[in-house]
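For this view, one protein chain was removed and the others were kept in their places.
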Amino acid sequence: MQVPAPFEYERATSVDHALALLERHGPEARVIAGGHSLLPMMKLRLARPEMLIDINDLSDLDYIKIDSGEIAVGAMTRHVSILDSALLAEHYSIFREAEKVIADPIVRNRGTIGGSFCQADPSEDLSAVGAALRATMVIRSSSGTRTVAARDFHDGPYQTLVGPAEMLVEIRFPIRPGSGSAYEKVERRAGDWAIAAAGTFVRLDGDTVADCGIGLTAVGVEHFACGAAEDFLRGKQATADNIAAAGQICHDAADPQADQRGPVDYKRHLARELVTRALTRSAARARGEKV
Amino acid sequence: MTVTEEAPLSPAGNPMGFGRMIRKEDARFLRGQGNYVDDVNLPGMLHGAILRSPYAHARIVSIDTSAAEAHPKVKAVITGKILETLKLAWMPTLSYDVQSVLCTDKVRFQGQEVAFVVAEDRYSARDALELIEVEYEPLPTVFDARHALDADAPIIRDDLDGRTDNKIYDWEAGDKAKCDEVFANAEVVVKQSMIYPRVHPAPLETCGSVASMDKVTGQLTVWTTTQAPHAHRTLYALVAGLPEHKIRIISPDIGGGFGNKVGIYPGYVCAVVGSILTGKPVKWMEDRSENLMSTSFARDYHMTGEIAATKDGKMLGLRVDVLADHGAFNGVAQPTKYPAGFFHLFTGSYDYPVAHCNVRAVYTNKAPGGVAYACSFRITEAAFLVERMVDCLAFELKMDPAELRMKNLLRPEQFPYTTPTGWEYDSGDYPRALKEAMRIAGYDELRREQAEKRAAGETMGIGISFFTEGVGAGPRKHMDILGLGMADGCELRIHPTGKAQLRISVQSQGQGHETTFAQIVSHELGIPPEDIEVIHGDTDNTPFGLGTYGSRSTPVSGAAAAVVARRIKDKAKIIAAAALECSVDDLEWEHGRWFVKGDHDKGQTIQESAFAAHGTLELPEGVEGHLDASVVYDPPNLTYPFGAYIAVVDVDMGTGHVKVRRFIAVDDCGPRINPMIVEGQVHGGLADGVGMALMEVMAFDENGNHLGGSFMDYLLPTSMECPSWELGETVTPSPHHPIGAKGVGESATVGSPAAIVNAVLDALQIRHAEMPLTPAVVWRAIQGNPLDRPDLAIE
Partner (left out) sequence: MDVTMNVNGDEVTRDVEPRLLLVHFLRDELRLTGTHWGCDTSNCGACTVWIDQQPVKSCTTLAVMAGGHDVRTVEDLDPGTGLDPVQEGFMLEHGLQCGFCTPGMMMTARWLLDKNPDPDEATIRECISGNICRCTGYENIVRAVRWAANHEADATANQPEGASA
């Protein structure tokens, strides 16, 4: 079977230790968490780090908690914990709906939220969730901590703003009382990457959209978000027509690549269809409906 | 409905013959004690790895192996040049073509074997591959069979003398003139083109082998993933010029085959050469991507069918034109007489007075192979074609597809039935099977539900397929592979205490031979199945035979086991007569025992006869001692299992996503030796149908790059896409098989894809769309703008 090229390995005992190792070994060092994105690339020898820094012992980065009015999720939190989290489910349905369709249960035992964001795959699901909810990414280096908006975090496919001597340590999600959220994904088969997927939240003031967020993955929208559709919907009634119009804006904004998952017109159609469905369900949830 | 009767129980609680029995082989598999090829670990064993071509078509300018050879753990680097000196650079395929073992001139598909590294461990072998430098000169490719015969198409097989095009053969069956006449005068003619895309059997265990050449004794032992160990032994003898009596092929536990492990692959030959050169055992195991990119694919048939019929739906004729993509080497495994396998069984289950097919095969810059993935020698393609065509006719005539089928199915009184292309179906009651499937499905209720749903704007579909299989290849006078007739040997030894060993020529890749074959002997002789050890998969310890594929184990070797047991029974009768001091004519058989007519208490069990046969009992003149027998079974005909399948699907019209809600499968494979195993075989084949209908495809881009080289891209169905299968059965024994059994391994793979495709199209109310019906394909079909070639991944 396929095997990686040789490398050196060290386990980090703390975030500071990990950062020191990154500084010492430079850009040829890579952090490994769950490993489900990195190791397959290494087996194909498309990735050849000289040094792997294992951060699986950093259990202090494995948490989901309320902190200063936001939900803070540690970067080492496994997908399974996000899926099962009552706290996340209480505030946002989107997490459970997105996590349920990420890979498979065994991979979810290992894969982490930080790894998903940092892999920056253009078809990744949590990136759309983070964009929809306008999350904040907390990045640390030996010189301190900085934050970056989720919508600025990605710097193109497989590229993020995390520097060679930095680590993503936490993702923060604003809490929005009175909102509803949802995730919609179409895949060729369970566990496959999305053909297209959309995650949304809607906060209502009466029946007016006070705020909303629209995240999309695999359809080539910048930063996994469609701000134009959000701007359109904000302040309008959450009617089927308005929601459909927001979907149409996403359709027009999408710039997907044709591949085995589907042609361009289909993926753009899905951008519209899935955003419409997710917004409809988000609005219904915001109204307190069980859907 | 007839259900197979279950036999009385043995002391261990197993059926003394047919019936549900827990598998003997499970004990080791459940404990992680199976012994698969990659589990074989020999002292001093080295590891091989193959360097493969990144190009689909390119001339090799140079190969520099010096850096790889300098790797401290590398023991040998083998190239085509080295193999040429051993006359092993090319090897025969199973279709009288040749295939490159390691490339000497040019590569002809992406993933083709270029060099072989032998190293101390598998990681170092892989590392060394990166140290080999190959300079390629890329050539234009032909990856779309439709353009393989274009005037400007590059000639792929310029290694063959006098080649001026990429055609492999043109072959036809049926009466063209008669067929054309019927079509010219028909009220209705429906024509439809369709592609059965290239797919891969993808057994969970990849292919591999461990070759060990003992230079002192000259003995070559190969543990290898083969469905046909005896055929492999003969091929090694022919390929490598090694003496056949010094070759031992062991096919240990095999992690699924489905046709993928019938042929010989270059890696196997390289492992043998590696062992000869280094004097050490050499293990070679493919990775998944090598398995998908280079080993035997299946299908890749471009078919155009036409049905002639009356306006009220009576079918009058069927004609088919096929373009077959065989890849870069013609490596299909099938009986020599039939270059397109049994495709000309394409009239399926219907009473077509006339039929004709033409199959034209071409070379392309894709991997070789072709008959694989539980296809029964191309009956999968044939069954799909006819079942799609029948639905196309129903669509045009606006008839219910069940009613149309019922009107045209062969009737029970027509058996034995000779098809327009010359096959003789042994037995069948088709309407009964279809009615049974419709009963289980609640067909009329489903149609009512569909109408209601349509009125409410929801979309569901009901699809039927009725298949006839031809399995158990085959009669020696008609069927051989590379000149080796398809008869199977079998040996049965009853030890003095009445315990038995059965040596069979076929072997198991999961079918449960160790259990089923013991049950056959138990059925014949009344020996408890737990007292019968079935030995298989080792050429030194089993008689010659052609192996397990084409659902042939039960029809051929199963018959051999019954016949050899009957020989034992006959001999036991002579021994019992001698022991009981009576005439053989005075003896009567009851399960497990000969007794004297009219005196039931006076008799001898088979176990007692066995001891007597090995003892001092005086036997009649000319009768030898011991209780052993052997046979070679030459089947008089194929067996023809059949079945009626119904799929129920829900389609999300907004996304094109298909959910298989229900699947009803009524199979008739004659009496079921072990119904539990039969049902398991059907379940597995139905999942294959879900895969092929909805997701599996080997896609290529315009440069011949393989886009399905891992399980991330070559999708196999999971537990989520498969419904809970609903099975039924009818039992129509084969009149010519000793126990009436017909074989079932491939039935569901043959029959199920069409049911699902028909269901999706029934939901969409569209006449045709191409497999696999991924969400994108379905959505584009809904838009009336179908994707041209879903298998090419381009628009």
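Chains here go by letter, A and B, matching the order in which they are written, and residues are numbered from 1 within each.
Note that in this section contacts are C-beta pairs under 8 Å (C-beta built on N, C-alpha and C of every residue); 3 or more make two chains touch, one makes a residue touch a chain.
Computed from a predicted model, the values in this text were never measured in an experiment.
Visitor: Of the chains that are displayed, which are in contact with the missing one across the whole complex?
Guide: Computed over the complete complex, the missing chain touches A, B.
Visitor: For a quick check of understanding: of B:509, B:734 or B:774, which residue touches the chain that isn't displayed?
Guide: Spelled out, the listed residue whose C-beta touches the missing chain is B:509.
Visitor: In the complete assembly, which of B:439, B:453 or B:683 touches the absent chain?
Guide: B:683
Visitor: Check the options B:79, B:112, B:206 or B:505 and report the residue that touches the missing chain.
Guide: Reading the full complex, the residue touching the unseen chain is B:206.
Visitor: Using the touch definition from the top, which of B:25, B:175 or B:400 touches the missing chain?
Guide: Of these options, the touching residue for the absent chain is B:25.
Visitor: Quickly run down the residues of chain A that touch the omitted chain.
Guide: The list for chain A reads 1-9, 11, 32, 35-36, 39-40, 42-43, 52, 54, 56, 103-107, 109-110, 190-191.
Visitor: Considering the entire assembly, which residues of chain B contact the chain that has been omitted?
Guide: Contacting residues on chain B, toward the hidden partner: 22-23, 25-26, 28-36, 38-39, 41, 122-123, 202-206, 253-256, 258, 287-289, 509-512, 676-677, 679-687, 710-712, 716, 718-720, 722, 724-725.
Everything that follows uses one rule, which is that only the chains that are shown with their structure count from here on.
Visitor: Cα centroid separation between chain A and chain B, in whole Å?
Guide: Averaging C-alpha atoms per chain gives centres 44 Å apart.
Visitor: Can you tell me which positions in chain B touch chain A when the two form their complex?
Guide: Spelled out, the residues of chain B in touch with chain A are 122-123, 126-127, 130, 285, 287-289, 654-657, 694-695, 699, 707-708, 712-713, 715, 717-721, 774-776, 779-780, 787, 793-795.
Visitor: In their complex, what parts of chain A are in touch with chain B?
Guide: Of all residues in chain A, those touching chain B are 1-3, 5-6, 45, 104, 186, 188-193, 195, 258-263, 265-266, 269-270, 273-274, 277.
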